[in-house]
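Heads up, one of the protein chains got dropped from this complex, but the rest are sitting where they should.
The block that comes next holds subunit A.
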Amino acid sequence: MSVDDRQRKAERIRHLLDTEGNNVHENTQVFNDGRYESTADLEDYDGLKDEARAIKEDTIERLPELIHQVIEAVETNGGTVYLADDAADANRYITEVAGGRDVVKSKSMTSEEIEANESLEASGADVWETDLAEFVLQVADEAPSHIVAPAIHKSREEIADLFNAHFDPEEPLETAEELTQFAREYLGEKIMDAEVGMTGANFVTADTGTLALVTSEGNARKCVQATDTHIAVAGVEKLVPSVEDLQPFVELIGRSGTGQDITSYISLFTPPGDSPTFDEGDELGPGDDREFHLVLIDNGRMEMREDDQLRETLYCIRCSACANSCANFQHVGGHAFGGETYSGGIATGWEAGVHSQDSAAEFNDLCTGCSRCVNACPVKIDIPWINTVVRDRINHEDQTEFDFLVEGLTPDEEPGRMDLQKRFFGNYATLAKLGSATAPMSNWLAGTKPAQVLMERFMGIDRRRDLPKFRRETLRKWFEARGGSRISRTDASREAVLYPDAYTNHVQVERGKAAVRVLEALGVSVQIPEVASSGRAPLSQGMIGTAERHAHEVYADLAEHIDAGRDVVVIEPSDLAMFAGEYEKFLPEQSAERLDSNSYEIMEYVYGLLENGASGRELRAGGGEGVAYHSHCQQRTLGLEAHTVAVLDELGYDVLTSETECCGMAGSFGYKREYYELSMDVGSELESQFQAENARDRTVVASGTSCLEQLESLLERPSQHPVQLVDPVR
């Protein structure tokens, strides 16, 4: 990306933060909190998600057969199915069916994807969006900023101003009730007059040809009932095999999206329906000669089905959980975090599949891989992985024959023309090694004004960030110099390998020393062998080939220790998350599992030792000391926040945990020129909580390196890793 592009991107984000950020933030927070509350009520949330995923896996696997089946079912019912190859094909059919008649629509992202309104209007039809948010956008001539609540970026005041200016009502509209009533009446007339009703479909059952529509306003019901011709537009992936298969989705979709146990209406239509319809005049007429057209759209989906990496995208039920749970999305909304049609975490997969990789490239970097969306997704899609894969593909675009020249000079597996910023952050481990070897010179250089300006210009590193200071004496050198572990292997209760991640070994050396002392205080004999870096840094830049190489090296370096009965203790949560997650994709199943099941986060390990009878006597007790603790995104996804809290609690610390899910830094993200302000905006929530009266005097601790770096820039007081807090020699 050029300097100018970065600048433009930064300005665009700044603009959205100022204009739409607050509304999006407020609303997505309500959805997100609602999701936690509503899913907690389920007896077996995880089981339900497994069930939903299994149904989708089966559906996509058997898709051609199910398409065949649904065609038969709909035709038996008296309807028609049209299989459209792409948007143009679908629109040709839809406009032909509508025949220039007026159309009332309920909300459908698939119809946005094919831009059905534009082609219907071009054919002479009037098209009315009857979903209130879509209606607002139609009046404002804007694109959706959220896949479920498309006008989420607009406040009541803005909508009132828009309506008052556009419709000039006798009495100016003001309250949400007045605006709703006005829209209901206005659209009610359109519904009454229209002859064609268009809906999407959340699900379509292959066995009976039943459409399931998940709605709250009642407009979809009216659009179907009041018209003579019903056109339903759905991607082919919306099929499920049978009516019974709808059950887990019905229980999950509202909870996952807007945080409602269930929306007001789940309509199960097996068209053509026979509800009385509105004829000319004042009488209700018989509804038994309705026409029904199901337009099933491919538009790239069958190719996605063949793509081992993008296939999972087709399991998506468009609930919006990955948008609502995402800190970056919460702050900028879908106008930045979205492509031509779709927005939020999974949008990268959709845009790359149905539009183009270029559309995905526009916003793909806004996914920091924090993994907060992973547990939120009702069909357990590995959304960060899809983002990483697409990033990798973008990196490999435009390869030239001279790539090998650059490739020979770089320590990674990536193509020559890759973005320099990504290459810089992706090779952090090499940089750290060099940085320590040449410290303090390297730090002086990096800290000078000219160097900062150059780095901003060529690598897009924001000059307002301080780069990490490399330490001349690495953790491994220190450990060697002190003569290795103070607990001999024969006296030890357990043996552990402390994983020397690039940050702990070269930058955050003190937390590594503290970890050694804490482990020894609990009777553990420690080793710190040379182990490759985890590959987290290159992975986050979409450098999958390089990350995979790291995975093989790490496994080779650690396997023998595991065989010798040593536990692998990891300080940096994002590295542990690699072992537990992405390594599954890089290593043979058995190897990945062996590494995962023998690896522990440092405080999780301390917790386990204490639980199993180790004495915490030598650890530094809290004596009531107030602590403000910020966990780490990936640590939370792994369910490991509680262990740190429990250990600190047990040792007599008074712990307050952060309510914000993300600090905003996310590894290299916050360093990047184009994202610096967004990163600080996301971080401001954590800042206000830790500066509040009940937290202001507490000692700040955080588990992740980048969280610590962000806290350093947000707060005036210092922060540290929790293991440093309980370090016996603190």
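The criterion applied here is as follows: contacts are C-beta pairs under 8 Å (C-beta built on N, C-alpha and C of every residue); 3 or more make two chains touch, one makes a residue touch a chain; residues count from 1.
Just so we're on the same page, contacts and distances are computed from a predicted model.
The listed choices are "ABC transporter permease", "LUD domain-containing protein", "RecA-superfamily ATPase, KaiC/GvpD/RAD55 family" or "Na+/H+ antiporter subunit G"; the UniProt protein name belonging to the chain that is not shown reads "LUD domain-containing protein".
Here one chain is not drawn; of A:E11, A:E244, A:E303 or A:E560, the residue touching it is A:E244.
Touch with the chain omitted from the figure is made, among A:F269, A:F329 or A:Y555, by A:F269.
Note on the undisplayed chain: of the listed residues A:S123, A:T208 or A:N375, the one touching it is A:T208.
Interface note for the absent chain: among A:F278, A:W385 or A:Y653, the touching residue is A:F278. Of the listed residues A:A52, A:L120 or A:A149, the one in contact with the hidden chain in the full complex is A:A149. On the side of subunit A, touch with the chain left out of the figure occurs at residues 27, 130-133, 136, 149, 151, 154-157, 159-160, 175-177, 179-180, 183-184, 187-188, 192, 207-208, 210, 216-219, 221-222, 225, 242-244, 246-247, 250-251, 258, 261-276, 278, 281-284, 286-288.
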